[in-house]
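Next up is a structure, given as structure tokens.
Note that this complex is displayed minus one protein chain, with the remaining chains in position.
Labels A and B are assigned to the chains in the order they are written; within every chain, residues are numbered from 1.
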Amino acid sequence: MLLLLTLLPFAAAAVVAPLWSRAHRFAAGISVLVPLGTAVALLSLAPAVWRGEPLLEPHAWAPSVGVSLSFHLDGLSLLFSLLISGIGALVLLYSQGYLHGSPNLGRFCATLLFFMGSMLGVVLANNLVALFVFWELTSFSSYLLIGFESSRLKARNAALQALLVTGIGGLALLAGAVLLALAAGSYEITEVLAAGGLRQHALYLPILLLILGAAFTKSAQFPFHFWLPSAMEAPAPVSAYLHSATMVKAGVYLLARLNPALGGGAEWPLLLGLFGGATMLIGVVVAFFKNDLKQILAYSTIGVLGTLVLMIGVGTPDAFKAMAAYLLAHALYKGSLFLMSGAVDHETGTRDIGELSGLRRAMPLTAAVALIAAVSMAGLPPTLGFIGKELLYESANHAPAYAWLVTAALAVNGAILFAVAAMAGYKPFAGPLRSPKPPHEAPWTLWTAPGVAAVLGLVLGLAPRAAESAIRSAASAVAGAPVSVELSLFHGFNLPLLLTAAGVIVGGLLYIYRSRIAGLAPRSAPVTAGGVYDRLLAALVGFAALQTRWLQSGYLRAYLKIIILTAVLLGGYALLTRNAAAAALSVSDARFHELIVGGLILAGTIATVRARSRMISVAAVGAVGVGVSLIFVLFGAPDLAMTQLTIEALTVVLLVFVFHHLPDFSLKSRRPVRVLDVALCATAGVFMGALVLAAGAERPWPSISSYFTDNSRDLAGGRNVVNVILTDFRGLDTFGEITVLAIAGIGVYALLRLNMDEIRRREGARTAPSEAAIPAATTAPDRETP
Amino acid sequence: MNSVILSAATVLLKPLLTFISLFVLLRGHNEPGGGFVGGLIAASAFVLQAIAHGVPPARRSLRVRPRLLIAGGLLTAAASGLISVAMGAPFMTGQTYALPVLGWKLSTALLFDIGVYLVVMGAVLHIIFTLVEDAP
Partner (left out) sequence: MTLVLALTIGLLYGAAMYMIIRRSIVKLVFGLVLLSHAANLLIFTVGGLTRDHPPLAPEQAALPHPPAVADPLPQALILTAIVISFGVLAFVLALVRRTVASAGTDDLDDLRTTEQ
């Protein structure tokens, strides 16, 4: 069932894109109904999960390495997957109006569905490797969606930036997951959570840092937050869906999911509190100074993500409860506001709140939706946002450490967030009508979708009991133990209510005097995380260019020298440090005729190198071959000797025929180069010789040859063991080898025969360069004499 | 190359080499020899002819194109492995049949070696004929 739910959006994505041009309405229907159906199916599973019976569903994938495609639906997964499918349905509905008439709408919907499947996979996977795979798929689909308007350079750059930042996080996740599985003894998340004792494990700190790296990059925590505002290049539905409601919360999900295993201790609250708190304040303050509607929403999203991380760091059941409630509230209001900003942009042609006011007159429905969402964002009753914020204050007040600091930070955040909410959801709609172009009410698809989300936030605020089960079971999953939750709109007159009232007053003042305060702010920060990213990227590209110039010179011999030098240095180091027992360093065991054969090879080799003409070299290399076959004769290898001799004859024929048409040897290198080359090659030769001696002296493992020798006659019915190995024991290898030979033969034919006409024509035009080259080379005054 | 001695020797040597190559192939399972050496020797017979009389006569006396030898050899080797599949054993399991005459034995290993022989002979001849004919 869970596998089916995860795979269904992928299947829909594959169907929707090709169908779009032929059956547009049908495809559009699929792309809205698939997420809607998923949400309904999840809801039908919900009661059991809320009763405390999570669904576990294993599927074998690669059982030999402990990787399975197992799924797990508990309270946390359910909350996330309901958001993913529910908001997914709204966003896909909205997209039909937002990109109406665009030729790429089919591709857009298909990519959104692809993302939805990946994201469901992230939150439902119960295997660390599967989680990683789906995690990477969300980064990948985010890349495609940010760069959806691929003709714009800014969109492409933003897409690449997001991919690089979240991609590095993905690598950290892979490494962290492997270490985690190593420490816990299983890749199954449920087993990892049940393992216990991970905090005492030697690998705890590396695991913690890697997992935090993954979560912080994905969830745009300071200092990795810069990719999220850049990602606003994406169309509005993408910003609403990926970059506020779901994907950026994957990091929060990861932290919440692993909290029972990794949480507690000293490092976890400290790191999460520090980075979450910093991100929260930076996000909301920067949002306050922005004028672009989407930038305002993006930075306030960063702030909220920081708040959620901070809550996981606080680590009390109350904090998890607040985290779950606030997460749900935020997904509803922020998704709605992003969609609304798209509608405003769509109708007025701008997103600058300085140029917009009074839109309620032209777009009353959009304005109403925006206002409801903004009330939730500001944390005012009677919305879910208010309940979530009250829970934040409450849990901060009872935090186990630094309660006053956390409470103060949250209160400051709440006040500024009030002003930001007014900027986003009130400012463009109030006052006299002002707009670059005369606006009209948006089509129904553009206000229904945000409307449903915003109204849901309001309804859940009025009837909080409806959300109780979802939040309770999610918080229990984070805590790893049952948590009791009772939600109500009014908790009595207490500190949280006081803080809210103070926040409204301060936030209201901030909003009213915003233009004056904005004038006090520095124009630009001296150091920005985005600037650091740009410089790092430029340095990386520069380094790549530098090492390419060094290593990839285009000279074949330069590559070869690097390879030879590396082999000699590494191998030589190993030889020298192993104290290899020296083999018998004596020639006394050699017989006279063997020495003569050795001398023949030596002489032939030297002659091949020193010869002044290629034909002498051909003869000399032939002598080497004959010498080698004699070695084979003397040391019990008649098969090799026969083969080598025949091949030698054929090689000489081949060389004579081909070299006849090629330039002769010529001196090309300068003398110092040759001297250096001789030194390098002499070293390499000495190394290879030493390798032979060391290998001969050492036999760490028994040979498998005796099996072949023992069984050749009785098992394979042949007495020539070499032949039996080739045709029987290792017949498949031989089959591969004769295939290589066949390909070489066909390759020679293809090289020389195909396009021969073209070569002939070119040679005719150039007065046959191959013919002309031979006399030129043979009459060259300086032959190479090494 | 117009050498009377080479030309005359080729007439004698070619059939001899061809015969030797078959002999080496067939005895390969029990004595030194086999498909690789056999194929090389067979190829040398025709290369010798190509040197002495030119490539066209060598191609004519070979009767089939070298690339057909390559293809036939690969198919023979693959077929030898499939025989065991037909018998219900894994791919390339050796099978042996004793012939009722002279105590000879037929085996899939021999069939495989014949495939090797054909591929080696075909590939070498394909290469050398192509390179020699390509001479401008």
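We take it that contacts are C-beta pairs under 8 Å (C-beta built on N, C-alpha and C of every residue); 3 or more make two chains touch, one makes a residue touch a chain.
If you're wondering where the values come from, they're calculated on a predicted model, not measured in any experiment.
Among the options A:430, A:489 or A:637, which residue touches the chain absent from this view?
Of these options, the touching residue for the absent chain is A:637.
Suppose we count only contacts with the excluded chain; which residues of chain A make the list?
553-557, 560-561, 564, 583-587, 589-591, 594-595, 598, 601-602, 605-606, 608-609, 614, 617, 621, 624-625, 628, 631-632, 634-640, 643-644, 647, 650-651, 654-655, 658-659, 661-666, 668-669, 677-678, 680-682, 684-693, 695-696, 703-706, 708-710, 712-713, 719-722, 725-726, 730, 733-734, 737, 740-741, 744-745, 747-748, 751-752, 759, 762-763, 766, 769-770, 773, 777, 784, 786
For chain B, which residues reach the chain that was dropped from this view?
These residues of chain B touch the chain that is not shown: 30-32, 36, 40, 120, 123-124, 127-128, 130-131, 134.
Basically, only the chains that are shown with their structure count from here on.
Calculate how many whole Å lie between the centre of chain A and the centre of chain B, each centre taken as the average of the chain's C-alpha atoms.
For chain A versus chain B, the centre distance works out to 53 Å.
Using the touch rule from the top, collect the residues of chain A that touch chain B in their complex.
Residues 638-639, 642-643, 646-647, 649-650, 653-654, 657-658, 660-661, 715-720, 722-724, 726-728, 731-732, 734-735, 738-739, 741-742, 744-746, 748-749, 752-753, 768, 770-771.
Touching chain A in the complex: which residues of chain B?
24, 28-37, 40-41, 43-44, 47, 51, 66-67, 70, 73-74, 77-78, 81, 91-92, 94, 96, 105, 107, 109-110, 112-113, 115-116, 119-120, 122-124, 126-128, 130-132, 134-136
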